[in-house]
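Note that one protein chain of the assembly has been removed; the remaining protein chains are unaltered in position.
Entry: chain A
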Amino acid sequence: MYTMHIGEQCLEYLGDKFRVILNLPEDWSNAAQGAWLLQKMVLVHLDSPRDKFRMLIFMLRKLYATVSGACCADNPDSPQHQEVLLPGSLYGMIIKERMEEILNNIRSSISTDVRNGVAVDFHDKRYFMKILSKINFDIGSKLSNFLATGNLVSPTGLDLQQASGFTIIAEKLNWQRYISHFRCIHRGAFFAELKTTTVRKLLPEAWGFLCPVHTPDGSPCGLLNHLSRTCRIVTSPLSVAHIPALLAAHGMTQAFTPSIDGGRNICVQLDGRVIGWARPAVANQLANNLRIWKTEEKQEVPLDLEIGLVPESKGGQYPGLFLFSTRARMMRPVKYLPNGRDDQVGPFEQVYMDIACTPEEIDPSICTHVEHDPTNFLSILANLTPFSDFNQSPRNIYQCQMGKQTMGTPSTALQHRTDNKLYRLQTGQSPVVRPALHNTYAMDAFPNGTNAVVAVISYTGYDMEDAMILNKSAHERGFAYGTVYKSQIIDLKDVRGASKSTSAPSLHFGLGKDIVTSGEKTHSCINILDGDGLPGVGVKLQPGDYIAAYIDDTTGRTKFVRYKGDEIAYVDQVRLLGSDAGDSELQKLHITLRITRSPVIGDKFSSRHGQKGVCSQKWPAVDMPFSESGLQPDVIINPHAFPSRMTIGMLVESMAGKAGAMHGLAQDATPFKFTEKDTAINYFGEQLLAAGYNYYGNEPMYSGITGQEFAADIYLGVVYYQRLRHMVLDKFQVRTTGPVDPLTRQPVKGRKRAGGIRFGEMERDALIAHGTSFLLQDRLMNCSDYSTAWVCRTCGSLISLGYDDISLGEMVVGNSGSLKPTGPGGEYCRVCRAVAEQQEEYERQAMATGRHLQRPQADIRVAISSQQVLRQAASKGGDLDVVAIPYVFRYLCAELASMGIAVSLEIQ
């Protein structure tokens, strides 16, 4: 030990030990290899070995402090210590790795040439050209493969915790879903498998950076987060080279000072580099200076610089002044109180800052900052929930979910879109009650629902269990009328019979001479297709109709492509896809189909407060309850939807919507606008009273059927309703008889295959508990794999059935002269007959001992009509019965027999 006294010796030592795996050129010295190791492997963010050394020492100090209990460990799950993996840096790493691979390939191909003695002339350009031409330089294919699959194919793994699932499809279901895809942050697939829930916890450090409301419930809960509305991510490097000098000029002791009292000074770091030391008081002053400089744009301190001053504490985080200027950090704007300017704060420094939520909350002795807006900590979607501060918090989470499943307006340029599937609400409206941010984000251009008159009443019972009753007249006037756009691509290249050559295709769109276009024998395709073989725009397609026609040159006949869907569709657009130059023959079509989806019973709707429900009836308008002014609800929901869910926001929205509709106001529904003193109920109650309504939004209503006033007054108002994309037409499953599994003869499963729904174990338990055995028999046997089978009464076997070839009413006489017993169709049990015959043979031989009577062994079989048989047949081997069994049972018996297990049934 301790033989290394100077740096050079240490480098040589390192180089010597590591050169085996470093794979560096062999002519490098040990010292060079050691230096390379330190440069590339140790604290890579620092260039100078001196900085690395200082950092290592700092780490050592922190480690000792942690072990001694003077400070606590940093929490890796806290956003305070996290930054974001941005797609750009990931692409950069992939490209970098791919280029490295290319360079290595060049090197290895040259070195093989050298080794193999090929003439290598490093002064010859042509040789390099030859080498380079052998190497695959395709970087794009690797990147496009990554983008298409989300799988990271990399020898190093890029230090990431997962190798797949990096990409998702940005679904354009509606605007809310689309924007959410671009503002979400996933913690990583690795954590999803973790049993502990600590990583999913919502930590106070996340305030203002990650939305506490907008996270899915279920398995990705807490792992898939969304950025708060004002949170942004620093994407460009900042110029901070002058900061160390600036700080030194204002009292920081520089890092190279020979002696520093580590006990009294705290470390000053910039981007993980020790730049100096300072007394805590000085550090505090430095931090304040920096903040004033950066907010006032002085001394060229960038605004996005994060100034994390960790104060000294007993057992808290390790103290120091940590400055960050790197990319991929989250930052958010707040107001700096001393000069009233905009400040950007990061998650590391925020923990030690005092930021008031509202100007009223500012305590001058503590607060340094104030939020620009108290709703800034919510994501865009959470901000679009009206009066979300009145709701129980899980309901706001549900609304963030459902807002993304709403049939809304995905795009304002639907005419030019070619998405696989798009949902569109034709009769979208601007909500009467909307938060201020609705206008900021111009959501009126992307309406997501309809204002509906909603009565909260238990009427007819069809609104039980979150069902809702729709007014039939409202439905007929277009309430929540939606459309689904689907695409079908027809490529003649992929069709059977297409020629392989690209120059002259053998298939052409069009109608051939074999199609009669007029007269009595007109081909049925004429109603749909034009002479060019393409469907007309606006044509109605039934399931299975022709959607395009093409002529096969080889046969000269016209062939058709069919519409594959199972719903009536209309041709919305026909796109002709060709080459970029536009000089090739038409071989590819893109057809947009429009499927109308008027709301039907079973479709799902929801308000903006996590109150979803299914339409249970379309109730005639005359039978609907009505108010004194003749107002009839579009939607009836049950009052039981409220007590346990506590969505007071919806009740407030109802009042606000009613008042807004009466006075012609767009009501502001931004959360945190009302206080205990100035309540929303009073504000909207006064408006309602001014419009002649009851203060609390109730109204006496009359039964539409009898005209009598209801005994109770009804809460009636206007609520914005969303239509969710879950529709019965996509989900219903029905079957009487249909396809069965060939092996078990049980019905197949799956909606697409006209299968059944499994009647499982628990369902069976329910029927047993009810004692409905006949129903049980019906479900599990008669409607499933009922079958009849021959079973041997003697041995109980199901699978030993044999046949004698006789017609009905005949019997077989064997070679022994005895009648062979069979069933009516000649059925017998092969096992039992074999046993019986063998028994008979033994007996006969025993009797014949000494007499040497040998019967001829030839098998003579004679079929005699059973009426002419006097003697009873021997009982063995023919005693069969028909039983009803599930077909799988026979399969089970056969499977068991193959394992040498005989199943025996006892017949009574």
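General observations
We adopt the following convention: a residue touches a chain if its C-beta (ideal position, glycine included) is under 8 Å from a C-beta of that chain, and two chains touch if they have at least 3 such contacts; residues count from 1.
Throughout what follows, contacts and distances are computed from a predicted model.
Taking the options "DNA-directed RNA polymerase II subunit RPB3", "Dynactin subunit 4", "NEDD8-activating enzyme E1 catalytic subunit" or "MMS19 nucleotide excision repair protein" in turn, only "DNA-directed RNA polymerase II subunit RPB3" matches the UniProt protein name of the chain that is not displayed.
Check A:Thr198, A:Ser393 or A:Thr596 against the missing chain and you find that the one touching it is A:Thr596. One of A:Glu628, A:Glu841 or A:Asp881 touches the chain omitted from the figure, and that residue is A:Glu628. Summary of contacts with the chain left out: across A:Asn284, A:Ser411 or A:Asn694, the touching residue is A:Asn694.
Note on the undisplayed chain: of the listed residues A:Gln39, A:Thr326, A:Ser430 or A:Ser473, the one touching it is A:Ser473. For chain A, the residues in touch with the chain missing from this view are 414-415, 426, 472-474, 476-478, 481, 483, 538, 570, 572, 594, 596, 620-622, 626, 628-631, 689, 692-696, 698, 700, 702, 704-713.
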